[in-house]
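Let me give you the structure first, and then I'll get to my questions.
Yeah, one chain of the complex is gone here, protein chain that is, but the others are all in their spots.
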Amino acid sequence: MRVTVRLFAAHREAAGTSTYVADLPDGATVSDAYAHVCASFPKIAHRAGSTAFALNRTHVSGDAPLNESDEVAILPPVAGG
Amino acid sequence: MRVTVRLFAAHREAAGTSTYVADLPDGATVSDAYAHVCASFPKIAHRAGSTAFALNRTHVSGDAPLNESDEVAILPPVAGG
Amino acid sequence: MTQHFVLTSQPLDERAVAALLDRDGAGAVVTFVGHVRAHSRGRDVTKLEYEAYPEMVEGVFKQIADEIHARGGVIDVAIHHRVGTLEVGEVSVVVAVSAAHRSPAFDACRYAIDRLKQIAPIWKKEHSPDGAVWVEDRP
Partner (left out) sequence: MTQHFVLTSQPLDERAVAALLDRDGAGAVVTFVGHVRAHSRGRDVTKLEYEAYPEMVEGVFKQIADEIHARGGVIDVAIHHRVGTLEVGEVSVVVAVSAAHRSPAFDACRYAIDRLKQIAPIWKKEHSPDGAVWVEDRP
């Protein structure tokens, strides 16, 4: 299935893009999408503890299952305010 | 000695004046001025626990001694804000 | 309004009060604005009358700011209070605090309004359809 991946801040800069489409096997989870990101853009360091995720614009944990056309966001540590 | 007494809110209304001059014996304290107020204006109920005082525009306790020309303020419970 | 500690019969402008603050190094500005409520302690309020000991009030506001500065962490404090007759919805008090960080700014703003209600020589007469009473011992 194909999902849209959104990248931000240091991830976006490391990848050189803010959006890309990942092709993942059926049954893939949000964590699998993140692993795909890190494999596709080696400059992005995989940091399990400090990275959060959103699925279709709602916070989720890494084990959330993906469906065709989902939007997955990889959220590095936030710093709003 | 003569001191100026300032009255506020319910006290001012009960006395019908916001300022008056009290003639007190030498050695009188702020509490004595308050007793003089209550004696002079019977509509003002003496309430030791809930009345505060200022002497020359600074908070003081009732035992503060008075001097000629001092300004004593009788402060009923405040309600600013 | 160019003073930090003001008692006035004129309407208060919260932004003008906050604008007085020294913000050099300030990451946080917290502002408290008190409004006249239409209901108070089970009664309908038609208007409020604020009376003060004007010659003393600004010194007390300054004392409150000094207490805050003694606790540390704050850059600047401004306190403005209205006197006279206020309609429902009008602003009775504005407290503004600047600080490098948000936690001392919140703490100081709250301390200032709590302390003002404890010690500022200001009184309030609540007018309602049942009559008017001087408010005492307000929490």
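By letter and in written order, the chains are A, B and C; residue numbering begins at 1 in each of them.
Keep this in mind: a residue touches a chain if its C-beta (ideal position, glycine included) is under 8 Å from a C-beta of that chain, and two chains touch if they have at least 3 such contacts.
None of the values given here were measured: they were computed from a predicted structure.
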Message: Touch partners of the unshown chain, restricted to the chains that are shown, please.
response: A, C
Statement: Given C:6, C:28 or C:79, the residue that touches the chain left out of view is C:28
- prompt: Mind pulling the chain A residues that touch the left-out chain?
  reply: 6, 8-10, 12, 50, 54, 57-59, 73, 75-81
- line: Touching the unshown chain, chain C contributes residues 14-15, 18, 23, 25-39, 89, 100, 102, 105-106, 109-110, 113
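We adopt the following convention: only the chains that are shown with their structure count from here on.
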Message: Counting only Cα atoms for the centres, state how far chain A is from chain B in Å.
response: 72
- line: Whole-angstrom distance, CA centroid of chain B to CA centroid of chain C, is 25
- prompt: Quick one: chain A and chain C, Cα centre-to-centre, how many Å?
  reply: 48
Query: If you look at chain B, which of its residues touch at least two other chains?
result: none
